[in-house]
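A short worksheet on the structure shown next.
Removed from the display is one protein chain of the complex; every other protein chain stays in position.
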Amino acid sequence: MKVWGVLEHLVSGSLDALFANYLAVLIAAAFGFILVLSALIGSRLLAPFSEERNKGTTYECGMLPIRRAATNVGVRFYLYAILFIIFDVEAVFIFPWAISFISVGLVAYYEMVVFVGILAAGLAYAWKKGALQWQ
Amino acid sequence: MAVDARDMAATGTTETQAPAAPPEIAPGVPMPAGPAGPQEHPLEVERLKPVEYLPGKALYRSVLPGILQVPADLVIAASRKSSLWPMTFGLACCAIEMIATYMAHYDLDRFGIVPWPSPRQCDVMIVAGTVTKKMAPAVKLLYEQMPNPKWVISMGACATNGGPYTRYDRVVQGVDKIIPVDVYVPGCPPRPEALLDAFLALQEKIMEDRAATGR
Amino acid sequence: MTTEDATAAPSLDGTIWAEVDRALSGITASGEPSVQDVIVHIPRDEIVRGLRALKTDAALTFDYLRCLTCVDNEDEGMDVVYMLYSTEHRHNLTVKTHLDATDLHLDTATTVWRAANWYEREVMEMFGVRFRNHPDPRTLLMPEDITDTFPLRKDHPLAEIEVMQGEGMAFPSGEGE
Amino acid sequence: MNAELFGSQVNVWVDALVRVLIIVGMMTVVVMGLIWFERKIIGRFQMRLGPTRTGPFGLLQSVADGLKLVAKEDVRPKNADPWVFELAPYFVFVPTFLMFVAVPFAFGFQVRVLELGLFYVLAVSSVSIVGWVMAGWGSDNRYAMLGALRAAAQAISYELPLVMAMIAVAMVAGTLNLQEIVLGQSRLPNIVLQPLPAFIFFTATLAELNRTPFDIPVGESEVVGGPFVEYSGIRWSMFFLAEYAAMFILALLGSAIFLGGWAWPMGEQWGASWQLLLTTVKAGAFIFLIFWVRSTLPRMRVDQLMGFSWKVLLPFGFAQIMVNGFILVNGWPAVTSGVLLGTTSLAGLFAVGWIVQRSVSRPRPRPVMMARSEAAQ
Amino acid sequence: MKGLLRSMGVTLSAFMRKPVTREFPETHRELPERDRAFPLLLWDFEQTEPFCTGCHACERACPVECMTVLMKDNPNHKSAGGDSTRRKIIDKFWIDYGRCMRCNICVEVCNFDAIAMNNTWSGHEMSVYDRADLVQDLPQLLSESRGGELKAWRAP
Amino acid sequence: MEHFLGLSGVLFALGFYGVLARRSAILILISVELMLAAVSINFITFATYLDPERFTGVIFAIFAITIAAAEVGLALGIVLRLFRDRGTSNVDAADELKW
Amino acid sequence: MLSRLPLPPQLDRTITLGAVLAVGVALPYVGVVLVLAAMGTLSVAAVVFWMLAAIIVAGACGAVFSNHVVHAALSLVIAAMGIAGIFLLLASEFLALVQVLVYGGGVTILLLFGLMLTNATEDPLVTDGTQKPFAFGVGLAMGAVIVAAMVGSTWRAGEPMVVPFAELGVRLYRDFGLPFEIASLVLIVALVGAIAIGRRDQDGDVS
Partner (left out) sequence: MTTTTPGQEFETQDLMINMGPQHPATHGVFRMVLQVDGEIVRDLIPHIGYMHRGAEKLAETMDFRQGIGYMDRTEYLAQFNAELSYVMAVEKLAGLEVPERAQWIRMILCELNRLSSHFMFTGAFGTDIGVFGTAFVYSFRERETILDLFEEITGDRLMYAYFRPGGLAWEVTDNFERRVGEVLKSARQGIKDMDGLLTENEIFRARTQNIGIISAADAIDWGCTGPVLRASGVPLDLRKTEPYLRYAEVDFDVPVGQVGDTYDRWLVRIEEMRQSVRIIEQCMAKLQPGPIMPERMPRMLRTPPGEVYLRTEAPRGEFGVYMVSKGGNRPHRLKVRSSCFANLQALKDMAIGSYVADAVAILGSLDIVLCEVDR
């Protein structure tokens, strides 16, 4: 029971508020899930279902598809995704900074200037290399 | 992948890719002596087979007590009739009048009628124009792809029975030859008001048929 | 072609026929007036040569193919008709070539004007005239696999009206004629 | 553990449950209302009436639509990947719903006051992109696929400017707690201090919601409705619902972080119901703007859209943050910093406008007229 | 940016204007006199019989062959003791509104002014559930004119 | 605390198995992500329990996630490259060292 | 097997399978946990922990054992969400959200893009059949060792507490300035590398 003591401890004291907050998130998530589920069940109940021969065919403007749709797409999207993930991570760093840079002072500001500068250089590189271009 | 050979044969021009070897036109066919061209081309017989409306059954029809079914039917039918979503699907000249009906002067949106481009979200198919034999498989397929319950409005003379083009043998003489039609609107083209009237008639029909709502 | 009523149609004088005749030297062409444009008859074996000459000739430059179509004269064969226009000199010309009913072959004009592409495809499937060396000899208006029906020919029958009006009674034949 | 709910102390569980339930009810009503509102408003923009015949003023239109969709057959294409296809609505809907937890309606009238509220909204909202891609990939349809890819590419591209705008606000407010951000604006809404981020936020909102002019993922004339082409009935309506719920939330968020939410202009003086009204009006104005834009502007093309985000909004967002940082870190008096913030940001906004103008306004005369003599030679 | 704002201005001004919608089932706009809905037969009130003599002119001229005309000897003709001047009269008449292309030819060819285009709203609100119902027979074709609601217009 | 560590151990083992057993480069990548996540859990567990005042572990976890993201980007680039060249994402096909 | 059952169309295969799974596996598990909680053996936090652990392990198993790359990637999302929950339990609000943001929004999208791009939706066949059992053994052993080591050791657990967000920033930028800049360098290297690799294809031909 010692283990559970620790966990109990976790949710008491200073963690209390945090836990209570995210409890609501958990409940909301469960609720959202249940909402969708109940709607689906309701639909199963109320909607007619029939099986026609071609009902399940993929919609292609009235034509029958031949090949599966899953096929490779342009490399462009992928480059954007890479750019995004890099900058997303960067945003992760900026958020704490945005709140605390005043208390840290100019050091933090210049740190961030350098950081953003480096990333901006990356963006510029991507720009120059045409990763932001389509053709 | 799941498209079997029969489907392929049934719809003919299905290639969405560059056809490997498109059939060429027969080289310089000399004029035949007698009347040429079979009326029903053998390749087309299968493609023009009619499709049926396959009613499904809603679960509530079997599980709900009878006393509750009637109001349930009523509510569902009422909501269906107030929210008839047609497919954006224009064929020929009638399509212009159909579009005009959506526009400011007639405003189908008043009746809760808004068009959706994909058959998956549609309840009504307005066949507005001539259905040619080349187009017929597509019309059939689109109809089949609509989820139940679904209705068809045949708009204009062409869709009703070929209209001015009945005598040309590349035209299907009426869309009801290939899919079941619920409401016919005469006219060439019908006025927008006539189409509105057809929607009102369809609403009436839905309410009358509400005992069959679960279909 | 039936002979023109001399009073109805203008004569060839004062038209561009003289120019055309000059441009088509070496080709057995004959001119014919009509109510609107001058018609030039070119034998089918020389048609592409003739058309190219008409296009390249400096005084004519028929660089614009208005229309290309075919007339089915049943037993007399078919006429393939080219309507030409010159955007530079602003004049029109109709070129006709005759095909025998037994041999519906013709050289393609797509090498002269790209615009001929679809027109020829249409004529191919509608009349069964085959254009040699056509870059894309598929059907255009008909389903892709139906290549043996030529609906615009005169002998292609019209469809019967399937449902006639009148309370289930058969339509009294002859009455409607 | 207890929490305060309507002035009384209840267990946190009960409290959370009640608040979530209220949100569920509210969301349903508001989304239905929004759909009706959109149809009416766009109807007016197009000089027509919008729904009139279902219920008074067509008010029941959304109800009828919803009921019909529930009672509509739910088709799953044969080739679709069953699991991915079936699960996609959850992935789209649940994150959207979760966003409600942190968004403030009035003082104390929100599910939870999260310390990292702004960041939370951002993080949760990013999950629903996965749902879009799932929907597109799972339905095995070319349009859906293309739509999903576009949606994902667009959403990730515009998420960054959104982040930048939010960070700029957070810097000014000094917190990520939404309630505090709102409270901090009881004197002056942030839009005055930060017009450029407000603009970026609005643009990015449009993009995240796939609204015109950023509706390429669902563009009818290209991909026929995007990732959801193959969805029908209730499953499709889940996406639809999520879309409108997201619009509502983002409007609330926008009004909270830029327009002062319930706090401006009256601070905490007004009662909760007035604050609620204030929020609604501001969010309504925001939504009206969305509809207005929707009924006016053409759709952008995918490269222009990406370019706008990466080449214009993102650099400007960075610049705004750096400038904000510079102004704030020096610890100048509030008025000085405020004026500086406002003017620099406004200048940035004009710069953006100028760039947009410049990018297409090469001199382009009207077509040359050919008078009669020329044309006839 | 200027152009965008200008566009927004255009839509806003439209927003301010009054909607142009005509609410259809409640309000019908007035049809022009020349409106062509579908051909109808006219009723001769003086003779209390249709004008139509069943001469087949319209039937032959109809491009889509949607008319069927059967004539009979007029029982009301003077020779039969009646007071009508028409020797022959229409016996059965069908028009398939489902195929009619509203081209007005039948009206133009009729020598007896016996057929006219319906120019009232009843001619447009004709949706049916079965296409056989679109084939109108003689009583149906006459009813409008007989009821006196039809102010037939014909080309001057 | 042991529970968290146990969970992270299980995750790590699963990821390890994935890396060894899978042939598809993308699946290997997914497994690596799992392992990294396990490491993050450890970091935070230690930070919360052993070092709550300085929470160095949390900062390390941030860096770990950063690296994970960067790694995915780069690795996917390589996979893409591989796929374009070899037409497969099977890592066995890449065992020759020449590009 | 299920496909042969005569089911009404309302209950198609996937739904039935899902229901069977839910009833057969998830419900007992949840039941046990809840019963234990009701008996007072488990605290709220413990219940949450076990739930999350189940989700994570299920997601991880899906990611590792699924033969379909898309399924694997989606399982990874589920696992990542669960891990975010664990972070929350560990009082690290910020990290939890970072996890959601980076994994939910970024990594998964990137993975999905990557596999759509490579068209590699299925795991290629294992080249030699011995690899899987071997890997399984090694993985199992590894897991056992780690779990044993971690659970077996005794830690001098301190006082857990919520990491104040502002302080996190302060500490990050005051004490970890250099690693922070290095991180930016890592990021940019990744960026440049990825672009350089991706770029070369754009020239069209296979190099």
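In this document, chain identifiers A, B, C, D, E, F and G correspond to the written order of the chains, with residue numbering beginning at 1 in each.
Simple rule for what comes next: a residue touches a chain if its C-beta (ideal position, glycine included) is under 8 Å from a C-beta of that chain, and two chains touch if they have at least 3 such contacts.
The model shown is predicted, which means the values in this text are computed figures rather than measured ones.
Touching the chain that is not shown, out of B:Ala78, B:Ile113, B:Val175 or B:Cys188: B:Cys188 (per the contact rule at the top). Touch with the chain that is not drawn comes from one residue among B:Pro86, B:Pro149 or B:Pro164, which is B:Pro164.
The residue touching the chain not shown here, chosen from B:Gly56, B:Gly90 or B:Pro147, is B:Gly90.
Think of the hidden chain as still there; on chain B it touches residues 13, 15-18, 87-93, 95-97, 99-100, 103-105, 117, 129-130, 132, 134-135, 138, 142, 158, 164-165, 167-168, 170-171, 188-189, 191. Although one chain is not shown, part of chain C still touches it, namely residues 1-2, 4-5, 8-9, 34-37, 39, 63-67, 69, 71-72, 81, 83, 87, 90, 92, 94, 113-115, 117-119, 139-143, 151-152, 156, 158.
Chain E residues in contact with the hidden partner, per the touch definition given at the top, are 1-4, 6-7, 9-11, 14, 20, 32, 34-36, 61, 63, 101-105, 108, 117, 119, 155-156.
Following the convention adopted for this analysis, only the chains that are shown with their structure count from here on.
Taking the mean of the C-alpha atoms as each chain's centre, chain B and chain F sit 53 Å apart.
The centroid of the Cα atoms in chain A and the matching centroid in chain G are 14 Å apart.
Residue positions of chain A touching 2 or more other chains: 6-7, 18-19, 44, 46-51, 55-57, 59-61, 65, 68, 70-71, 73, 75, 77-78, 81-86, 88-89, 91-93, 95, 98-99, 101, 108, 112.
Shared interface positions of chain F, defined as residues touching 2 or more other chains, are 1-3, 62, 65-66, 69-70, 72-73, 76-77, 80.
Every residue of chain B that touches chain D in the complex is listed here, in rising order: 1-2, 56, 58, 75-76, 78-80, 82-83, 88, 103-105, 107, 109-112, 114, 116-118, 120-121, 123, 145, 147-149, 213. Those residues of chain A that touch chain B in the shared complex are 44-57, 59-68. Of all the residues in chain D, the ones that touch chain B in their complex are 39, 43, 46-54, 58, 60-61, 63-68, 71-75, 78-79, 220, 224-225, 228-233, 236.
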